[in-house]
Structures are given as C-alpha cells and as structure tokens.
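Notes to accompany the following structure.
With one protein chain withheld, the remaining protein chains of the complex are depicted in position.
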Amino acid sequence: MATSTTAPLTGYLSDNAAGTAPEILAAMAEASTGLAAPYGNDPTSARLTTLMAGVFERPVDVFVVGTGSAANGLALAACTPPWGSILTHPDGHITNDEAGAPEFFTDGAKIVLVDGPRSTMDPTALRAAVVRRRGDVHSVQPSVVSLTQVTETGSVHTLDEVREVSTIAHDAGLRVHMDGARFANALVALECTPAEMTWRAGVDILSFGATKNGTMTAEAIVSFDPSLSTELAFRHKRGGQLTSKMRFQSAQLVAYLENDLWMRHARNANAMAARLREGLRPVTGVEVVGDASANMSYFRFPAALTQALHDRGFTFYDDRWEPGVVRLVTSFAHTARDVDAFVDAGRALAIID
Amino acid sequence: MATSTTAPLTGYLSDNAAGTAPEILAAMAEASTGLAAPYGNDPTSARLTTLMAGVFERPVDVFVVGTGSAANGLALAACTPPWGSILTHPDGHITNDEAGAPEFFTDGAKIVLVDGPRSTMDPTALRAAVVRRRGDVHSVQPSVVSLTQVTETGSVHTLDEVREVSTIAHDAGLRVHMDGARFANALVALECTPAEMTWRAGVDILSFGATKNGTMTAEAIVSFDPSLSTELAFRHKRGGQLTSKMRFQSAQLVAYLENDLWMRHARNANAMAARLREGLRPVTGVEVVGDASANMSYFRFPAALTQALHDRGFTFYDDRWEPGVVRLVTSFAHTARDVDAFVDAGRALAIID
Amino acid sequence: MATSTTAPLTGYLSDNAAGTAPEILAAMAEASTGLAAPYGNDPTSARLTTLMAGVFERPVDVFVVGTGSAANGLALAACTPPWGSILTHPDGHITNDEAGAPEFFTDGAKIVLVDGPRSTMDPTALRAAVVRRRGDVHSVQPSVVSLTQVTETGSVHTLDEVREVSTIAHDAGLRVHMDGARFANALVALECTPAEMTWRAGVDILSFGATKNGTMTAEAIVSFDPSLSTELAFRHKRGGQLTSKMRFQSAQLVAYLENDLWMRHARNANAMAARLREGLRPVTGVEVVGDASANMSYFRFPAALTQALHDRGFTFYDDRWEPGVVRLVTSFAHTARDVDAFVDAGRALAIID
Partner (left out) sequence: MATSTTAPLTGYLSDNAAGTAPEILAAMAEASTGLAAPYGNDPTSARLTTLMAGVFERPVDVFVVGTGSAANGLALAACTPPWGSILTHPDGHITNDEAGAPEFFTDGAKIVLVDGPRSTMDPTALRAAVVRRRGDVHSVQPSVVSLTQVTETGSVHTLDEVREVSTIAHDAGLRVHMDGARFANALVALECTPAEMTWRAGVDILSFGATKNGTMTAEAIVSFDPSLSTELAFRHKRGGQLTSKMRFQSAQLVAYLENDLWMRHARNANAMAARLREGLRPVTGVEVVGDASANMSYFRFPAALTQALHDRGFTFYDDRWEPGVVRLVTSFAHTARDVDAFVDAGRALAIID
C-alpha cells in the first residue's frame, strides 16, 4: 500500500520492519522550513496536541518520545511510587522485552504478574492482586495496572475487558495504563473510537504507539489525567526524551493522524493479516492458533513447511513459542500481492511436503 | 545555505532552531524503502558504524540516541558507579540544563564542580579534585571528568587543554567524557581532525552532537573504550533509547557524515558567527565578550539596542547572564545575507540610539 | 533458656519476637568502656572479622548491618547490575516481604521467580532460567541466584541442593547469594559446618542472620569474594548502614559467636520445634505439613483448635497460607516448659473440640 516496491515483501517478522509513508516524509520536509522554537514550543507540536484532543474528544497532555519503552517507562513512573507494584500479564512487553526499562524509569518499582487467558489478566486474580497486602509496609503496594493493546499474542482486549480491568483497578485506588504499541490495529479490530477504548473505558494514561504503524522516530504518551502532567514533564526531560527539534517528531505524528492515515494503515495491516489467515487456514497441516483479530497472527506449521518457506526467503519467527508455532505480522506496507505470494508459496510447499 | 528561504532568518536564539538539510531528508526517504531489521540490525546502521570508524580513524562503538541529554547520561553512567563523582565546569550543560538527567542515568552519582576561566576547568583545581578523598568510604569517588566542546560560553578547548584534562584524569584513574553538543563547530574552530580532538587527546567516550548542526532526531554516543560497550548496550535499551526503526536515525547521521556535509554545515555556522562579530565589533556601544571561536558569540549591547533589535523581530537571548550581555548563535542555515541584515540593523539602530 | 521468665512464653509468631541473651548484653556493656574509633575501626569490629574468619575457616569480608533487608539488598546489589535479574524461589523473603528493598539497593534489578518443591528452586527450571535470553539486549540478564536458608516454609536446603544450585549458577556465570536469616538453625538441622554450607558449596556472599537467633540490632554480610569488597564498602556507607558506634553492633556479633552461643541458641530453637512437632503430631485433627527440620514448623489445625488456642493467649499465624494451616516458630528463648504448655493445651483443647 504505502511503499511501492517491485518485488513482493517477504518479511513477516514484525511490523517494525516496515519503513514509513510518503505522507510522513513530506511532512518532515515541510516541518524543516525556517527556524522553530525548540523543545516542543513550535507550531507543529502545538498542532499535534490539538489533533490528539480531537482524536480523543477531550483535552489531553501529549509527551512525544522516541520509543515505546520510554513511553511505557515514563507513563508507569508517573503512576507508581518506587515502592509500588505494576500489575500486568506475564506475556506483557514491559516485563519481558524492555531490559528492565520500567524498573529503571520508576526507580525500582516491581512488576507483579497476573495471569489469564488470551494474554488478558483474569478478573478474579486481578481483583485479589489489587488489594494484596495493601497498607502492609513489608510489601510493595499495588499502584497501577498495565494492559497491552493489542496483546503480545495477537489478541485484542474487548471494550468490556478494558472496562472491567479499569473498574477493578480504580475501585482499589490504582491507575490504569495502556501499552498501545499497536493502538490503531486494536481500534480497527474493535471498530470503536479512541475515546471508547481509552478514557471512556477507564484508561488514565496511554502509550500511543505509532512507529509500528508508520512513523519513523515518534511515539507519544497521551495522558488523560492532568494531575500527572507536571511530573511527566520533568521525567520526560530528565529521562532524555525532550528533543530539541521536536517539530520533526511532532510532524510525523501530525501526518500520521491527519487525513486518516493511521487508520488506513491499520486497516490495511489488519486486512492483510486476515487475508493471511483465510488463505492459510485450508492448507494441509496448518492451524490458526490463538485469537488474532488485529495484525499479528499465530499458526501451527509443519516443521518442513516452515523450513521450506524460510528457504524461499520468507522471514518470520518460529522458534520463540512452543515447537511448531510461527508468528506472522503484517504492516501498513504489506499488499494483497505480498500476502498472496506467501499464501501461494505455503499452499504449494505444503502439498510438496 | 542549506535551507532556501525568501525572507532572511532573524533568529539567533540557538542553533537548535534550524531545520535540517535536503541531503538528510533525501536519505530518510531512501532509508524508508522496503523492510529492514529493527533495533539497529539494518544496513544503514552498519554503514554508520563504518563511517564513524573512518571519521575517527579507528574502530569505535556507536550508540544512536535521540537527545544530547540521553547521550550524556548514558555515557556518564558507563563511566561512574552510583557512588562516583563527575567532575565538570560550573557552566556545563550536564549540571545546569538537563533537569538531573546525569543523576538519573547514573543512579545517583554526584556532579562536582571544578571552576576555571573560559568555561574550562583549571588544571590545578582539577588535579586536586581527581584525588580528593580517594578511597575514603565517606565520600563520593572521583570517577569521570566531563568537558564540553564547544563550551557553553562559546569558547573552545584547545587540543592542549583537552590533553591536559585527559592526562590529569587518566593519571588518577578517571575516565574522560566529552560532551560534543557542538562537536563539528569545535573541529572547524581548531582546524583539527576528529581523532586529534578525541581519543588521541585522551577522550574515552564522546557525546557526538549532530542535531544542532543539521540532523533532526539523531545524536550518537561514540565510545573509544570497547570495555564499556556491553554495559552501554544494556543501558541504551533500558534507558528507552534503542529505537525499532533505527535506520531512520542512522540515515540522518550517515547523510550528515557523507560528502563532508557536517563539516560544510559547521564551517558555515562558524563563518557566520565570525561575520557577525566582525560586523558588530565597530558598532558604537557594542563589545564582543568572551572567547568565541565557533558559532556562539557573546556581546555587550546597549539596552536600547537590544530592545530596538527585538522590536525589529530579531530574536536572541539577552536576559540570562549579566545585564547587557546578549548571545547570538548561528547555524548551518544562516546565510551571509541573513547575518548582514542583522549587522545592518545593529549599525542603524545603534546610530539612532 | 536464655531469658528467665516466670510465666511460660506463649508466643510462636516469629523468632524475632524474642529478646536477647545476657551474654550479649554483657558484651555491649563491656564494649562501652572508653573511647573507640568510629565506623568499624575499633578493636571489637576487628575481633569480629577474625572470629568470622575462624567460623568460616578462611578469610572473609564482613559488613555489619542493622537489618536482613539491608544485608540482602546490599549483597545482591554487589552481584547484579541494574539490568540484571535475581533468580529466587516464589516463597523468598526478598520478593515478598521487603517492600522492594532489593529493587531499591540494586537500582532496579528484577527478581525472576523459579518455582520448585519445598521452597527450593527446581534444578531443571533453574538451569533454563540462568541462560534465558543471555546476551539479548531486550531482556534483563540473569546475574545472581539467591536461596534462602532456612526457607520461608521451614525446609532446609541440603548441602547437595546448595551445591547443585551453585554449580548451575556458576556454570552460567552467575553469582550465588544465600539469605541466611536463619543461618544457625540451618547449620544445626544439617549438622554441618558454616564453611560446608556456604563457600565450600559455592556460595559467594551470605546474609548472616543473627537477630532472629539472639542479637538485637546486628546482622552481617559475609563475603567470600574479595573482588566485591570495595564496592560493598561504598554501597554500605551510601546505603545508610555504616554506623559510627559500630562497636556496639560488632560486640553483639562477637558475643554471639563466642563460646558457641549462636549454636546453643539454634540447637535450642530447633529442639523446641521438634518437641512441638512430636508433641502435636498425635493430637486428633492435627497434621504436620511441610518439611520442617529447623525452628519453623507448619501444621494443619482444626479451626476450632486454632481459635481455642488463641483464646488461651497463644499467639501464632494462621491466616497467611491455605485455610487451616498454622505456623509455629520457636526461638532460643523458648524452653521445654513453654513448649509443653502449648502441647498440653493443644491436646486438651483438641479433645474438647
């Protein structure tokens, strides 16, 4: 869709392998004109805040950052004291894949795991966890619940699930953080509005992922709780995230939000994933696993098929979960032609096998 | 020079107010093609390391970051334990303008100030400071010396000065960090090579500033000490600086280094500053102060002149130092026409005044 | 034994409820004579190091601290970088009962849980955990294994178990920490020497618990790895544990170690626990649970029995584990008379019930 290539894309390792969109490059070029006030005091950054307020149908505070790890770390630090705990699912990116960034940004808070199906926290377990040893000076204090949307296994929290998590958290005085690394893909999967999936469902602060869906070096923290903003501003600077030429990050996000680009990107990514699942489901020996409804799909492949596809140059992860399980991630950049080439190869190689 | 504008640039607040160069935008667009491995495992990032090795005439380790604060914080954290001290000049950016980022990234190391003329540390004072209470468990332990090149008051450490600082530090077992926020401008001022100004003069690790001189969202840590690299890699990730689409930052730095773009930018910025100083020196009531040889110049202006220039739309800082002292910073984007417009206005308004 | 009381002791909540021994009080008084160099530079502290070297049959470094939490936190901080992980059993005190002290002292390292029977880490699970994502910059790095001796559920790691944990850890380059909150009780249970249970079995650093077994305000870190000592000295001071009048803590530990006092205390505590188990085992409805061989025993009690004993003034925890499970902890201060009073009451009340 966004990137024109002659050869089909053969990579399904992650949506972060895609480039960016021409619209975003153009916005960067445009933002480069003339001098601009640094550190976010430029018109493009102001425009971003306005756009975000429109997207979320309410005033918000926006902190532009360079990585999802920084977004998560800073957002969580604003929601927990160092002696607090962060409740999240064992599959969560924050506990597995950030080399301790949440512990770093929070000055040593503790991540406490709450298991459950489909990479969502079981409400009963969560209800117990939010009050566990509350007020007991010998224990870390439950302070914030963090849920990942889309989850790391490709499922999507329903609005009811987000609301239930939020209610449980708020009833016990905890805040709610959403790690929205694939925020747009979740919106498309749920066919709901950004407001519905966040603050209307009880989310207090959001890591607004954009890179995987088309920006280059820009993500954002979107805060729905103005009481966190002063603290966030200092943590943001102190955490090495306040860029001098912020206009170049804001411009990416502005272009991303304008003209529905982000939704078009996410719709494409999700549609391509659905096309993959539909195309591969009938293949002999292939099984769709998990509960994918966004742009990340898990399958069971015969080992020979995996090998044969790798031999043809298709890239995807196959060694990280149980044996035989592979993951295919599509992005805004994948086209129907790309996906069909994969499906055709899968069918052909499965037969041979 | 780099940016074509119809109206003259009238801003001299900081070089970080400038945009970027067309060469860099073009490189971003080119880098966007196709899929690429994330987290720095892409060909553009590999190319950057190769280029840096060429620039510095030796193998180096490169960690791309989004801000100078992150570069400084991470580099210093690799050079001091939490109970160590960082010796720097009272004018240093790390102690005044980063909201405690060094303290954050080092887990609480202490910045100890060593005064001296021209924003450089007095060698005698430094010699005392590096051994102060060494081995005394009641005191923080001197661990790293950090010097800023160009200094915050526009002066440039001579090669002899860098060498002397390094020798004093190394003799006492401390490491040497250079905050090179205006690294290229200093090279031009000294007419020396990057190797001469860094590792050949004893610098162990460098915050390689690029944003002020033309990139958008990319700076780098350049390490000359391979023993620091494993630690830096983990700190870099944990500190929220390991971007997934790093190719878009690396592409900026590659374009910056290729075809001598960075040197052309810095030569222009320095030349424009010299032109400003030469143009303004004869103006009645104006005095050049400090020891500027790069792109940041300080002047004493009559208050009425400052006011009159502001009224004409020229922007520059005048309220941060002693009364009457103003700062003018030029960048790669300023042209002789821009500067001449400022000088002409200064002359005209001084006469009126 | 140590404390003479007229009424029997009726408390079994924890061994930390006991007072201290007359020998230790006498040593404090003696240590108070005259002036002494502060911060551990006194003869009593020197004597302690000598005694510890004798106890462990090798040179050791000793850092006196005020709490087990400080001992654990400082020892672990010397064994892991902030981006490291600490592997321990889910029952461990460090992960449950220290309000995040390990995370605080380590500047944000992560505790990773390795389950297994009898509150010991399953070797197969541990073998996988020590190499998990080693060298992967996106993940915390396994750095130290911490085992609790006596465990929090009253079992004691056998020497073979300690050796196996150590071998697994060392083979993967991790260090081994022992949380010896009930170190002496474990020695008595295993009938082995301090050397056998620690460095000869691969332990690198030990939290030498003494308070529960009879000191007042003194515990110690005992390090078998001299390469950690400089770092520990600074962390110890910086962590607020270097007392000026350390002689008063050292004196407690000296008296504790001299004349076999600590072993006599532990033998008594363990014997009283065995007497409790033997006495209560035949009681109707009572079941000894777990694998107690030191001074902490778990039982299943009928609810009515628990209530009736509480009504008679006996104190013990009954609400922290599964329903019906109670914990009885004996200390150096409990006598056979005390224990027999409990057993008699238990028998009488069980019959009534």
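When the chains are written out, they are named A, B and C in that same order, and each has its own residue count from 1.
The rule is short, and it goes like this: a contact is a pair of C-beta atoms (placed from the backbone, for glycine too) under 8 Å apart; a residue touches a chain by one contact, two chains touch by 3 or more.
These numbers were taken from a predicted model, which means no experiment stands behind them.
Within the entire complex, contacts from the absent chain reach the displayed chains A, B, C. Touching the chain that is not shown, out of C:Ala37, C:Ala128 or C:Ala303: C:Ala37 (per the contact rule at the top).
Residue in contact with the omitted chain (choice from C:Met216, C:Val289 or C:Ala341): C:Met216. Within chain B, the residues in touch with the undisplayed chain are 82-83, 96-100, 103-104, 106-111, 137-140. Those residues of chain C that touch the chain absent from the view are 3, 5, 9, 11, 13-14, 16-20, 25, 28-29, 31-38, 65-70, 73-74, 98-101, 104-105, 211-212, 216-218, 234, 237-245, 248-249, 333. Remark: the residues of chain A touching the chain excluded from display are 39, 81-83, 107-108, 137-138, 141, 231, 233-238, 242.
Operating definition for what follows: only the chains that are shown with their structure count from here on.
At the interface between chain A and chain C, two copies of one sequence, more than half of the residue numbers in use are shared by both copies. Simply put, chain A must spin 180° to overlay its Cα atoms on chain B, rounded in steps of 5. Chain B and chain C have Cα centroids lying 52 Å from one another. Our note on geometry: chain A versus chain B, Cα centroid distance of 34 Å, whole angstroms. Distance from the chain A centre to the chain C centre is 43 Å, each centre being the mean of its Cα atoms.
Multi-chain contact residues of chain A (touching two or more other chains) are listed as 98-100, 104.
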